[in-house]
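Quick notes on the structure that follows.
Selected chains only, in their assembly positions.
As written, the chains take the letters A, B and C, and residue 1 is the first residue of each chain.
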Amino acid sequence: MLRPSMTESLDLSAARVGVVTFPGTLDDRDAARAVRLSGATAVELWHADDDLQDVDAVVIPGGFSYGDYLRAGAISRFAPLMAKVIDAANSDAKLPVLGICNGFQILTESHLLPGSMVKNDHLKFICRDQVLRVENAATAWTNAYQAGQDITVPLKNQDGQYIADEKTLDALEAEGRVVFRYIGVNPNGSRRDIAGISNAAGNVVGLMPHPEHAVEAGFGPSSPAGPHTGTDGLGFFASVLNTILAGAKA
Amino acid sequence: MDTVVNAAATPETELPWAELGLKDNEFARIKEILERRPTAAELAMYSVMWSEHCSYKSSKVHLRQFGDKVTEEMKEHLLVGIGENAGVVDIGDGWAVTFKVESHNHPSFVEPYQGAATGIGGIVRDIISMGARPVAVMDPLRFGAIDHPDTARLVHGIVSGIGGYGNSLGLPNIGGEVVFDSVYQGNPLVNALAVGVLRHEDIRLANASGVGNRVVLFGARTGGDGIGGASVLASESFDDAKPSKRPAVQVGDPFAEKVLIECCLELFKASIVDGIQDLGAAGISCATSELASNGEGGMHVELTSVLLRDPSLTPGEILMSESQERMMAVVTPENVAAFEAVMAKWDVEYSWLGEVTDTGRLIIDWDGETIVDVDPRTVAHDGPVYNRPFHRPEWLDALQADSFAASDQAEVPADLGAAVVELISSPNLASKSWVTDQYDRYVQGNTAQAMPDDAGVIRVDENTGLGVALSTDANGRYCYLNPREGAKLALAEAYRNVATSGARPLAVTDCLNFGSPEDPEVMWQFAESVSGLADACQELGVPVTGGNVSLYNHTASGDKTVAIHPTPVVGVLGVFDDVARRTPSGWREDGQAIYLLGT
Amino acid sequence: MPRIVVDVMPKPEILDPQGKAIVGALPRLGFTEFSGVRQGKRFELTVDGEVTEAVLAKAREAAETLLSNPVIEDVVNVEAIND
């Protein structure tokens, strides 16, 4: 299912992927597990530090940082570590950054990604196995997939409705920055069925569904092979390894 | 200020003991224990700690059977049994699991969202205080008739409250129940179960030992939560009724609790705390008296050190407050700095209240003057015990005689298809996904089974696949017909659900939801259910490790009250050597053979 | 369009976790002037016709029954605005 990767025969554990923890972050241990399962080394990053510890990529995981009380991600984006993440993402080195769920919300609040998330149109928390189409397989986090490929990963959130003005949406579409779209049902009313987007350079990607919950057979979403068998999320982590190692070679 | 000195000097002062729910014999006992009248603060403590909710005064004599009917063999895997915040079970390889189910029925009727949310918050703190990382929750629920005008308010509020709190804590919801029955109309049941995992050496107990060790309160500030009913205490002198607003409901702050979980785990990992206790019902009264009476010495506390959200609280109110998201710990002087560093890292407020002494007394000062001077055991453990009268209800014979076979429903309906549709669309048999889709079942990445399976399954050890299965069950109608057999059936069903998932059942927790203990017929239902459950546990070889009793569950009907059906919710925990071996429920593939086992 | 504004705040004696999270964040961002924050809700109801006393009364009723939860919230303001 994954493209043959350029990562074979290399020492993957040399690749360091940081996972940020804010107060109220929930899926940090899960994201770290996904990183380890992909072969890379997971590095714990603490929101209050201002040191990225030489990581090659950063995952901002899901949860309810600061309770999501004001707006999801609103308080976290001011964390000292986020200043470093924003600089590194915008620098020439183009640090790969993935925001999952609350991480995506933090990235929009930080203006690394356009638009914002509001409450689901049905106003309830929703947890479901969600089919997504990979619309852009050229980003730092999706290059192990094929464009047009459908993947299933869990979705779970309360404020998951992606919104942006029409001009922004048109630009995202035109530039190929709509990276994932909901297939089947739109679970939250997101504009144009958008589940995830990227920045112009393709190193920063954010999405509401949770690839880190689809990395281990037995604990993932349902797939045709049976309940809990889905591992479609592994491609995110394989992709970033491709990106890191390609960068290392260059 | 009503100090101990003042109380001794003014024996004739009128005290609002009746308003605080004490009976005259109970108040007399307090005076006898103290050999003087209690101070306002002492009265506050005794009244909450001797309430039905905290003292189990009506149920104690029956609950003893859970201990009496346990054999050595049944205790083989028990590391901590009944009596602590939650039981702890050895599951092998140095791992242990702690679990417990509790009720938050009455608060959830008043304010469904917050009542249910704080129900989850409370049970999770019980689990943390054992030294464990909470790993999952479950929520057995009972509502009134689905088409009653008030039911929607309760269902929407309670389900989103459970989801809102549990999801924000990062705890997968791995099962529960949803039952609609008009008998729960004015009194829904909101039971919440939490399970946590720990290494054997990490077990923490609620006791204050070691003279000179420091006592600290940390987490949320103390407000007037949950003392609305006891607002007589807003006036220290009891006569000038000064205006006071005390919230009757508690609002939960799941973010604060999530931070509290992580910061407690860090304290445990670095062995910074010696004893720890969560604050739930009866707040500081409960935490100080239980910590002190479980330890060998005493405790001396300065109450003005408590950080307040509402500065107008009186000492009695501070002692009774049920503000959420608080913990109390005992720390050796060497570890004070390390403790403060962890609090700073997680941005958690704390205040040092006092220290462990060797006096055998719990002494609480207010600005240097003593307002409480008691033997902590008399507050926490030696409360009143009632052997309430009970008798078999006279209506039971008629009810039991009204059998299904005798009714005209026994005929096979002409259109079986329509009957099936009718059955599967009845609210109690229909899919529960409207509820369960609002709960995160993936977080933590260890959920091997959740809804729609018979038992929830959680992996404990990533290296070996060691894990646990849990199921909760109860059938109020069976128990109404026959409380003894009904309780046995509840255990049998939960046990079967765990066993069919492939796990070996090891231990039991229960939440006994009943009507008023002052009604001899309800008391009989209670006695029968407990005895039936204890017998069944013995027969199946699984011990009860802890649980909760919720009484006075009834719906007003005219000027009478109608008790709920007796509803003993039973949770069974089982162990897997490798969760990869679990068996999900439901058909999987075409062509597989179907067998029906049993009688 | 004429509108009616309804302001709802958590009761003063009730814990407001949202305000608490904000008050914790403010000093980290350099705002030290504020010692407390409470977060409530502001509703704007659009009225098709004129805002009569009767319509305002209806808005007050809606504020008490639907827009606020009287157990934990107070309606602190109901007023017509014209802009």
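We adopt the following convention: a residue touches a chain if its C-beta (ideal position, glycine included) is under 8 Å from a C-beta of that chain, and two chains touch if they have at least 3 such contacts.
Values in this document were obtained by computation on a predicted structure and should not be read as measured data.
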| item | value |
| --- | --- |
| Overall composition (this structure file), stated as a label formula | A x1, B x1, C x2 |
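Criterion: only the chains that are shown with their structure count from here on.
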| item | value |
| --- | --- |
| For chain B, residues contacting two or more additional chains | 253-256, 347 |
| Per-residue multi-chain contacts in chain A, two or more chains | 66-67, 69 |
| Parts of chain A lying in touch with chain C, wherever the complex brings them together | 66-67, 69-70, 75, 78 |
| Chain C residues touching chain B - in the complex, by the definition given at the top | 10-17, 20-21, 24, 69, 71-72 |
| Chain A residues touching chain B - in the complex, by the definition given at the top | 23-24, 26-27, 29-30, 33, 48, 63-64, 66-69, 124-128, 154, 156, 158, 210, 212-213, 216, 218-219, 226-228 |
